[in-house]
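Of the protein chains in this complex, all but one are displayed in their positions.
Each chain carries a letter (A and B) given by its place in the written order, and its residues are counted from 1.
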Amino acid sequence: MEDLKRTLKQQIIDSLNLQGMKPEDIDDNAPLFGEGLGLDSIDSLELMVLLERNYGIKIEDAREGRKILSSVQTMAEYIQQNKKI
Amino acid sequence: MAERVVVTGIGIISALGTGMQAHVTALRNKQSGVKPISLLKTRYANDFVLGEIRMTSDELSAYAGLPVGDNGHTRTALLSLAAMKDLLEHVDIELLRAEPFAFINANTVGGMSKMEDIYMDVLRPDTKQENIKYIDTLDCAESTERVVNFYNLKPFTATISTACSSSSNSFILGARMIKQGIVKRAVVGGGDALSRFTLNGFYSLKNVDKNLCKPFDQNRLGLNLGEGAGFCLLELESDAKARGANIIAVLSGYANTNDAYHPTAPSPTGEGAYRTMQEALAMAGLETKDISYINAHGTATQNNDAAEGLAIQKLFGTNPPPFSSTKPFTGHTLAAAGVIEGIFSMLALQEQMIIPNMNFETRMEELAIQPATELVENAGLQHVLSNSFGFGGSNVSLIFSKP
Partner (left out) sequence: MTMQPLYIISACSITAQDTYNRENFLNPVRSIDDGRLFVIDPDYTKYINPVAIRRMSRMLKRGITAGMRSLDEAGIKTPDGIIVGTSRGSVTDMEIFLHELIELDEQALNPAGFIQSTYNSVNGWLAMLSKCTGYNQTYVHRGFTLELCLFDAMLMLSEAKEKKHLLAGAFDELTPEYFTIRTKINYYKEQLPNSLNLYKHDDSTGSIGGEGAHFFTVSNDPANATSSLRSLAMLQKPTVAELQAGIDNILKENNLDKEDIDVLVCGMNGDSRTRSLVDTAINNCSANTTVVNFKHLGGEYDTASGFGLWLADHLCRTQLIPSEVTCKVGTSASVKNILFCNTTIMGNVSLMVVTSVN
């Protein structure tokens, strides 16, 4: 799980082009959207693409996606239960 | 008071058919053109529904009067030519040659419907000869120039691209040029053909409903795409009367504003949409009670319908005039949506009917209002408001009035 979270953080940094950030700068439980990392709705779509491309997880419903993408912790838990790759 | 600009000719093609009469019949009979995919080549052919025009590009070429086969015309250009042909069945082309006129077209992705099929070949050193004909068609002005050249016209030409409000903006530019005396007449409108590019674009935004779209419904899941084109002839009321033309409607008000809020999403409170409708009313010298029907943008996306619904409620109150989205009939035709729905607004005036908002079941929880779901005849319509909103915060409202 810790490895997964670390990999995931690096993937988030790369895919969203969060220049100057390192995996350790992202807290597992900090909200990714709003006041946390300050990501927006287009970032959330890009994170869904990340899940699909790297873990074979397809999220059709944007509202469901929002819950899964609340934090690195929630993403990692969802990946562990649902990954297909 | 400045002289009024009127609409004296209509040409239209959409999933409902070609020409005004086919559209009146379909709208009246609640016959939707949104169906399972038959023409667009996509891996989602069995998954999505679309408002396709059920004519192949060869059939469209034959209809427009072009040789069939690889004639260098993309489907976007062919739809524009088809709509122009329909317009010219009601308007003498010599009228467009006699005095200065403007041809103002609009589209969102040019000839992408063709280019996405041949793009990799076009990049190769030995591009196939038949593809060279299309090589420069990924350009919004292509369809504009095709129409002008085909009919051997020499107008002032312009092409506009403001996403889903594009062809509504054509009306505004045409009317302004006529009022300033720069041209005597303007043919205004736009068109877009379906492409994998736009289908996948909206799908990547999670904005597409795989089933029939449900505008203004609590359980809406997104839009259905469509294709089409439309053109209208604009001129001053006095000129139209002098030549004894049939006046279809008066373009009595219009407004163009921007949300200045987000690259793709409207302001959640509908502030931009509210202000746009308000400005169009002010220009027309009308009050909210004067509007007897609203043809809403109503894409059935989460964001649009929430923002537009709230804006209608804020401006018109909890007892607004009947409003509906006609996108369940045609699909969202992007650049063509403004002109097609403008034409529907004029047909509503002419036929005195309120067009129903199909597929509606459940009122949205944030709204106290809901769309009109049944056809109303003899509706006593005087003034109709038509909304078009797009990416980039682009908002346009047009008001059409009974002549």
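Here is the rule we go by: a residue touches a chain if its C-beta (ideal position, glycine included) is under 8 Å from a C-beta of that chain, and two chains touch if they have at least 3 such contacts.
As the structure is a computational prediction, the values presented were derived from the model and not from experiment.
The chain not shown here is touched by just one of B:I10, B:V24, B:M55 or B:L173, and that residue is B:L173.
Of the candidate positions B:T8, B:S113, B:S167 or B:T257, contact with the unshown chain belongs to B:T257.
For the chain left out of this panel, the touching residue among B:G222, B:P371 or B:G390 is B:G390.
Those residues of chain A that touch the chain absent from the view are 16-19, 38, 40, 42, 45-46, 49, 52-53, 58. Counting over the whole complex, chain B has residues 42-44, 108, 116, 119-120, 122-123, 127, 132, 135-136, 138-141, 144-145, 154, 156-163, 169, 173, 176-177, 180, 182, 196-197, 200-201, 203-205, 256-264, 272, 275, 390-394 touching the chain that is not drawn.
Just so it is clear, only the chains that are shown with their structure count from here on.
Separating the CA-averaged centres of chain A and chain B is a span of 38 Å. Across the interface of their complex, chain A is touched by residues 204-206, 262-265, 302 of chain B. Remark: chain A residues 41-42, 45, 48-49, 60-62, 65 touch chain B in the complex.
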